[in-house]
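Accompanying notes for the structure given below.
Note that one protein chain of the assembly has been removed; the remaining protein chains are unaltered in position.
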Amino acid sequence: MTLTYYLVLAAILFTIGAVGVLVRRNAIVVFMCVELMLNAVNLTLITFARSTGTVDGQIMALFVMVVAAAEVVVGLAIIMSIYRTRRSASVDDANLLKY
Amino acid sequence: MPAEGLLAASWLLIALPLAGAAVLLLGGRRTDRWGHLLGTATVVAAFVLAVACTVQLAGLDQRSADVELFTFIRSGELDVTAGLLYDPLSAIFALLITGVGSLIHVYSIGYMAHDPARRRFFAYLNLFVAAMLLLVLGNSFVALYVGWEGVGLASYLLIAFWYTRPAAATAAKKAFIMNRVGDVGLAIAIFVMFAQLGTTSYAGVFGSVGTLAGGTITAIGLLLLLGACGKSGQFPLQAWLPDAMEGPTPVSALIHAATMVTAGVYLIARSAPIYDLAPTARAVVLAIGAGTLLIGAIAGCAYDDIKKVLAYSTVSQIGYMFLAVGLGPAGYVAGLAHLLAHGFFKAGLFLGAGSVMHAMNDSVDMRRFGALWKKLPVTFATFGLGYLALIGFPFLSGYFTKDAIIEAALDRGDVWGWVLGGVAVLGAGLTAFYMTRLMLMTFFGRARWEDGVHPHEAPTVMTAPMVVLAVGSVGAGALLVSVFPLSGWLEPVFGEPAEAAHVVAPAVIGLVVTVVMLLGVLAAWLFVGRREVPVTAPVRVSPVTRAARNALYADTVNESLFMRPGQWLTRALVWLDNRGVDGAVNGLAAGLGGTSSRLARTQTGFVRSYAMGMLGGAVLVAGALLAVTAG
């Protein structure tokens, strides 16, 4: 058992989050997947903090949490307003950004 | 040696006509009333000056005068000083140009009296005289080239003087373009001189030309010859000269008979030191001279256009001159003597033709002339004297000068001497034939005039120059050969004339030539004079006649050898440009456009597709990092 296990777990979680972003269409679930990816990164930061014996990594993780919170607030607000205008929370319905 | 006295002012020879041209061209309509008088006055003044200069020159020991004017081009190693060289060779040319030029200016006052653009005509004539004088007086090949292009320009402007006629405009373009072919040769010859010798002045080039390799000298000689052929209407560039007859007749007389077309002869005579070292080039000169002599004479037999017959006669006579200067030291004097004599009688013949046209409502078709000798007595008399001089009637100009050429050819002593002499004698017979045909069709026989034509003699202002030229035609030959020998005058240029070992006695040659000439006259009488001349040219004629009527297919050859391949090349290049170059560029643009519009299809607007791209990029980056660190 080494710290590498944590890191590999974080990588797998991050990948699952990324794949989730790609395959899910409900905007809220997509957001959850993004949160999962942020959490995986946090796990990495904390693992390295432990490896190096400094608290800086934990502080990074703390900032990630704060930024994630802010992002979730704004993101959910955006989803709400999109839903109000388009009556749909599917990311495929907001497809005007094209050629 | 540096010039003194009047010779130092010999630049005025060029400046006077140039100033006249400038005043007439820039002065506009204000000079309409007196422009022709000014134009004539400048040339007459130049003639007087030339005579004075020549007299002074005759008194000098060296008989050569350098006039340094100013630095023309100084660029790196190229240092061209504009200067004049007044020596016996340029003196006789200056006298010919200004003398015949003065007479023709006077004649033009009457000939162009009713033309609204007479002032412009005199301006161009003055420009021509200035350029021609620069050509013969310049002391370097560059100065000669400037004059060379100047006379080309003047020739172009004057052939196209009646530019509203499509034929005149086309003829001018043809003359300009064919001259350009020759000019390129001359230009390259000058480049070679500068590259190999570092100088273009006559003194510098002739002084050091012996240091060059034989091949280089031959190349220079051949390139100079190409230039001479273009300007003098020699084979293979002879086709422009007959077409140039679209210009006013005084132009034909001055430029396309007496002066400009002899510039090639001048060039070859002037470059004698080069040709002395290049026997191959000299042999080519001979071949071209002999060939052109026959081509011109044969074509001249078939045309019905009086000016074109005279034009082909000019081609043929310049062929004689080329033949003469191609013979080397033995022939230079003979060729130049023939040039001077030809300048007189051919100018006189052209002026006479102009007078006939003047009388016949500007018609040039000899089949509609006839019986004019009674109506135009002065023209007939002067024209007849010119005719006799041209065919070499004993003791007139042509007799002396042409015999001298044949003599020089035979004096070579080898087989080629006999061949060239034979060609020259044959040419003399043909000359007699076509000129007699011309005389018979124009002045004798039944009147075949068109309706409403009332021939009348030209005014005195036109006949007087004709009379002067006729006198010159009669006397020039004897004067130049016997009384005031040209060979002695030109001795400083060409050296002491070697005492020729005569292969055939001159008297025998004179007799043979006279007999051949009489045979030609007789043949003309048999073919033309004896029977009625049809008003329209017979259609069913022998192949020889047909070929002669087409000027031995010179235009056809030019068209099929140069024009059509050129057009094909142009078309191919246009095609290549449209399809190849444009195709590549447009194809590239279209390809990029198509690719981008296809790539734009991937911009579906679906966020998840874009996210897929990001993940793909992340995989690539991770893979690359891993490859770098692991590798």
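All chains are identified by letter, namely A and B, in their written order; residue positions are counted from 1 within each chain.
Note that in this section a residue touches a chain if its C-beta (ideal position, glycine included) is under 8 Å from a C-beta of that chain, and two chains touch if they have at least 3 such contacts.
In the analysis below, contacts and distances are computed from a predicted model.
The UniProt record for the undisplayed chain lists the protein name "NADH-quinone oxidoreductase subunit J", from the options "Branched-chain amino acid transport system permease protein", "ATP-binding cassette domain-containing protein", "GntR family transcriptional regulator" or "NADH-quinone oxidoreductase subunit J".
In terms of the touch definition stated at the top, the absent chain reaches A, B within the entire complex.
Mapped onto chain A, the interface with the missing chain covers residues 1-9, 11-20, 22-26, 28-29, 31-33, 35-36, 39, 42-43, 46-47, 49-56, 58-59, 61-63, 65-74, 76-81, 83-84, 88-90, 92-93, 95-96. Mapped onto chain B, contacts with the missing chain fall at residues 604, 606, 608-609, 612, 615-616, 618-619, 622-623, 625-626, 629-630.
Assume only the chains that are shown with their structure count from here on.
With centres taken as mean Cα positions, chain B sits 93 Å from chain A.
Put simply, chain A touches chain B in their complex at residues 18, 21-23, 25, 91-92, 94-99. Those residues of chain B that touch chain A in the shared complex are 600-601, 603-608, 611-612, 615, 618.
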